[in-house]
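Let me begin by handing over the structure; questions about it come next.
The complex appears here without one of its protein chains, the remainder shown in place.
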Amino acid sequence: MDSTASETAPILPPDLTDDSITERITGIVVKRKMGYGWIGGFAIAFALLMMFNYAIAVLFTYGVGIWGIQVPVAWGFAIVNFVWWVGIGHAGTFISAVLYLCHQEWRTSINRFTESMTLFAVACAGLFPILHLGRPWLFFYLMPYPNTMELWPQFRSPLVWDVFAVTTYAIVSVIFYFVGLLPDLATLRDRSPHRWQRIIYGILALGWRGAGRQWSRYKMAYLIMAGLATPLVVSVHSIVSLDFAVGIVPGWHTTIMPFYFVAAALESGFAMGLILIIPVRHFYGLKDIITGRHLANMAKLLLATSLVVGHGYFTDTFMSWYSADPYDKFITADKFTGSYAFGGWMLMILDVGVVQLIWIRAVRQSPIALFFIAILANVGLWLDHFILVVQSLHSDYLPSEWRMFYGTKWDWMTLFGSFGLFLTLFFVFIRIFPMVAMSEMRGLVHKKPGETKEAGA
Amino acid sequence: MLRLSPLSSMKSLPLPPQVQIDAGGPRFWKSLEEWSQSPDFLPYLHREFPEYASAWDNGMSRRRFLKLMAASFALAGLTSCSRQPQEKIVPYVRRPEEIIPGKPLYYATTFSHRGYGKGVLVRTEMGRPTKIEGNPDHPASLGATDVFMQASILGLYDPDRSQTIRQGNDISTRDAFTQFVGARIEAHEQDQGAGLFLLTGKTTSPTLADQLQRLHERFPKLSWCSYEPAAPVRAQSILGHDAEPVYDLSKADIIVSLDADFLLDGPANLVLTKAFSKKRRDPAADFNRLYVIESAPSITGAKADVRWRRKPSEVITFTQQLAAAIAQGVAGDSPEIRQLANDLQQHRGRGVIIAGDYQPEVVHALAFQLNQTLGNIGSTVTYQEAQQTPIPTTSLPDFVTALKRRAASTLLIAGANPIYDLSPAWGFSNAMARVTHSIHLGLYDDETGSRCHWHVPGSHYLEAWGDILAIDGTPSLLQPVIEPLYPDAVSLVEVISLLVDLPPKKGYEIVREFWQRSLAADVPAAWELSLNKGVVAGLSPQALSPTPVVSVRDAPPEDLPNSSDLEILFRPDTAVDDGRFANNAWLQELPRPLTKLTWDNVAMISLATAKSMGVTTGDVVRLEAAGQSVDAPVWIQPGHADGCVSVTLGYGRSQLGEVANGVGFNAGLLRSSVAAWSQALTRAQATGARLELASTQHHFSMEGRDLIQIETLADYKTDPSQAQENQPNPPPEENLYPPFAYKDYAWAMSIDLNTCVGCNACVVACQSENNIPVVGKDQVFKGREMHWIRIDRYFEGEPEDPAMHFQPVTCMQCEDAPCEVVCPVGATVHTSEGLNDMVYNRCVGTRYCSNNCPYKVRRFNFLEYSDATHPTLALQKNPDVTVRSRGVMEKCTYCVQRIESARIDAQKEMRPIRDGEIVTACQAACPADAIVFGNINDPASRVSRLKALPRNYGLLADLNTHPRTTYLAKVTNPPTAI
Partner (left out) sequence: MSDDAKIYGLLAEFAGPDELVRGAREVSKAGYRRVETYTPFAVEGISDALHFRPFAVAVIFLVAALLSASAGYFMQYYASVISYPENIGGRPLNSWPSFVPITFEMGVLGGVLGGVLGMLLLNRLPRYSHPVANVERFRAASSDAFFLCVESSDPRFELDRTKAALRHSGAIQVTEVPLES
């Protein structure tokens, strides 16, 4: 295997210079013609997106009754998808912010990438809470807005916390993304061959000139933002988890929730990161910039988070036994022996079991293997949320109201349709923005080789 | 001739006689009226667009409703000028002379079912009947209602009711029909009515009886047959008397039901339920014991302290053994018999043996003998002469053969549906085909109607004048609370009047004249009083004639199928009865008490029988009996007797309406006669097909959770407060926050699981009061039924023969409501009186509240459920309750609209709301008085006193939700020997 595949490969190719970085990264955006691969991929993504629109149109026409939800299982795919997508949206900011604070320089090759992934995932996630409303046209009731009736949201409800958390997260991610992009936009402005490109990028670059004082303020702001984004990442999925933890539904009402939700979020994020990066670095020949070492590091993070999730499962199960709460006990037993036992076991096999393969060096170094492990892990995490939502609800306190939940075709169309939205945005992104943070790369290039070496995972 | 003038829909209003209205308005409407239905106009129009006949009908009806409404509002405005109605009817309670818009008026009338009457009070809003309540003054209602009475209001507005007179395939007119009848009269003057055939359902109407006598005088040879597909069996041939047993359960300490579902079925069900539950209300005081021997589980069986499941033939043998044991004192070897006999002996004169209405004559005779030997007759049971028919009747078989023989003839069918009821073996349709002139009078142009030359729309009982007897013989009147929605609609007495009176009279005249003759001296006063009270004043029930002893020994031996045979038993359906209510969506969607099944009838079998047949719930089996076969889905029912299949009548309708058609299978086809309630089943084999059945409750067991607290009487006496110990309220210090203070009122409810018999009356009452939509089978199947109050049914013990328990579950109105905290928009909040309110306009439908409700009482409009397409249905809606739209959560409100109207009355009189002044819909309907609502801030209120009882406990109280609705634990009274 070539040097770049090994996980000990340098995080940068030795021959990389400021100019060559700029040349290659901007090249992809401003010079390279659309390949058939790109067009094909985009076509598929767009088709899915259209299916999504269709499903939504039908939904708005007839109401959420087209889904499988009922009483007692009044929440179904919509919430599951929401939680799952928000989770995916976590890795980006985590990589950009937390790893930045930890001076993990290898992140530079991938942070732009994962940040954009975050934005698109959050975009998908943001849709579902609105779709899932019985009267979606009144979604703004959840926001505090001035009205003559002096009606306010009910701030004790976790759903309102959600609105604030997710909105904040979306806005901050966009800003974080844009600020990171600013110098590169300036580069694009100065390197674009066509006038119209120069104008567009010129406007976006806000007239950035890379002056020393600008840089130092910029660095300071970026650092503080990273500092703020870190607790934000943790808070967002914690709050999402409170949607469940605050409820009195057995299986929801546990304190482990925030902890293991965040872990699950990061796991799905890293997994999705791998799923996207591996093909892109292959098709756009970025193997030397996003090296095997990067993949290996991502994989290690995936492994770590999966272990935390596993711990979460264990604690959850243990606590329901230890609490001696008959309802909680019942629901936990039901998870592994009841009607949903298959899902109950399968999710653990996928998002914890399979991921353990990463312990093996050969697996860590094989992009293909990582690619599929990542996919399985994400399927597992979707199942995890499904079981959490549906299985807990389907048999709670009064046996008289126990019922099985079955998703309808509309449920599935909405789920797969959301992939369409995500991928479409992604295909557009790789066409118009540099997928590697050039300015930071340059910074690395000029580091003494020694520093760069021992920096790393 | 009935002419609908819109203002006349206000005839029901009590208006001062002296004032005269200017007739200008009405005349305009009338002229339009006549224009739209002038004899030559309709046929012309019909020739023009034959295929749009129905569409035109709807158009007409719709316009008529608009006119009705318009008129109502017009009158509401015209409070100053009002007029003397031509047919004055009298409101139940004295109201201000002029109508107050938005203020309902109550009228007493009588709901008649299978020929007997149950008094009702009808609430009308601006001339629209919207709700049925029981009539406390009526001996068969005593203020309570059953599901049929409650749902009958929907029948009035059923869009599928026939709306015009039909001759052949053409719309015809009243005049044409009158002329036709005139011609037939002439024809039958010749043959003295030999060719005149009259087929009706059972009726006890004195007026009708009088008319029939006159009819008989005019046509001595006419043949009249009156039958009911679900008629009770009586021991006439054995006892020599058609003796009607009347039970007084208030004196009975030991009740033995020989497959008698007396709590749910029959003309006396409400009376019996009241008396039965009275002796269960206070375990400390006297407490009855109920033995039930039955084949298919019934609510009576569910309430039993001792229940033995026996297949039909075994019920007979059981009765014979019991009789022997009592008579000769020879206690058989069976411990059950010994136990029961011994218990009865100990309670001589204080026990009662009730033979099921659908048991063969011998069982009734034996029951009579048992009651007599035990000295129960005169105390717990009395026998009275059953209603004698005014003129000789023809039995159904004779009637059919006569029809077949007779060539030129006239057949009038009213209130009967032989084509549906009778199996093809009867050949009734051939017989009808030979009839030269057949007339059908009925609410629907149904299976029978469509085969008749003439169909005349029958008027609903809320639209008609009439009278009927209660089971104890008390006569009561029917007065219309609304003009017929369809002007062609007539009642049976009016049709008979065409035959006997010249000129034909209107219902009012007929009924009034009859009572003029039979009423006490001061006719106008007595008449008013009778209408006012709903029962004919001054007429006490007929004297009961003691029945002479008749030896039962020489009773014809029952030809019992040998014990190995599979038997089939038929019962009227608990929701659609014999099919007359099959088009009533409320009843179709009403979960049957024990199966919780909706929208279908099933072949019910026991677990063991299912095993032996190798089938399971949902498998379709072909049942063959009496030379006929039907395909029926299997339902495995815990507590069902082995070796028999039980099916219910009333399904498999083909020509009734949108709701009924194609639902279920017609079990009636398998009956060898209309009196056959159980018989040998020739064959039952699986077809391999499957049918999805929409049940609202899938889980049988309580999973060992203390949801329904049950204790035996013995345990209760030793430790009355067991229930609270099992389900204690958490100590206050477990609350993080100080409790809210509820100053003036604190509404709460108490539900007594001991008296509740699970009859479902509350469910339909709630549906009718609160505009609760019907969602249809597939939505119920998905789990989206909308009932605000549901009755949970649990089985306890062996799946083969479990104990059965009911638990009505409404919104608990928790003081610390989990649903409120999680609502992001404050759409469900707490009032200062402790109500957990829904703000529909604010609800965006996150459904989080439903997830977080431990009682799962919240209902969500997943789709647009409220029916806006049928204008008639809109008329039934309660104007005080919002009709909910798609995407909105809803639930029990403790009938907040009733609380508010009581508050308004109280405030007008500057006084606090009295205890018992607010009666929720479910409470009002309950025949067992199991539900009590009131203010717990008033320690003297009934509900406070009930909550002070040691039996009182809160459902899932350990969750610290502080439910305002609490339950009284169930106490059973099994004999110590068993």
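Each chain carries a letter (A and B) given by its place in the written order, and its residues are counted from 1.
Methods note: a contact is a pair of C-beta atoms (placed from the backbone, for glycine too) under 8 Å apart; a residue touches a chain by one contact, two chains touch by 3 or more.
This structure is a prediction, so every number in the text was calculated from the model and none was measured.
Student: Can you work out which residue in A:Trp38, A:Tyr54, A:Phe139 or A:Phe164 touches the chain that's missing from view?
Tutor: Only one listed residue reaches the unshown chain, and that is A:Phe164.
Student: Considering the complete complex, identify which of A:Gln70, A:Thr118 or A:Thr187 is in touch with the unshown chain.
Tutor: Final answer for the missing-chain contact: A:Thr187.
Student: Touching the hidden chain in the complete assembly: which of A:Ile175, A:Ile349 or A:Ile432 does that?
Tutor: With A:Ile175, A:Ile349 or A:Ile432 as choices, the missing chain is touched by A:Ile175.
Student: Which of A:Ala43, A:Ala57, A:Leu228 or A:Ile432 sits in contact with the chain that's absent?
Tutor: A:Leu228
Student: Could you pull out which residues of chain B are in touch with the chain that's been left out?
Tutor: 737-740, 814-821, 826, 829-832, 962
Student: Which parts of chain A are in contact with the chain that was left out?
Tutor: Residues in contact with the chain left out: 17-19, 22, 144, 150-156, 160-161, 164-165, 167-168, 171-172, 175-176, 179, 183, 186-187, 189-191, 206-221, 224-225, 228-229, 231-232, 235, 239, 242, 438-440, 442-443, 446.
By our rule, only the chains that are shown with their structure count from here on.
Student: Can you list the chain A residues touching chain B in their complex?
Tutor: Against chain B, chain A makes touches at 62-66, 68-75, 132-136, 138-139, 141-142, 151-154, 156-160, 163, 243, 246-249, 326, 330, 393, 395-403.
Student: Name, in rising order, each residue of chain B that touches chain A in their complex.
Tutor: 697-699, 701-705, 707, 779, 782-784, 790, 792-794, 807, 809, 818, 821-826, 842-848, 850-852, 854-856, 858-864, 886-889, 956, 959
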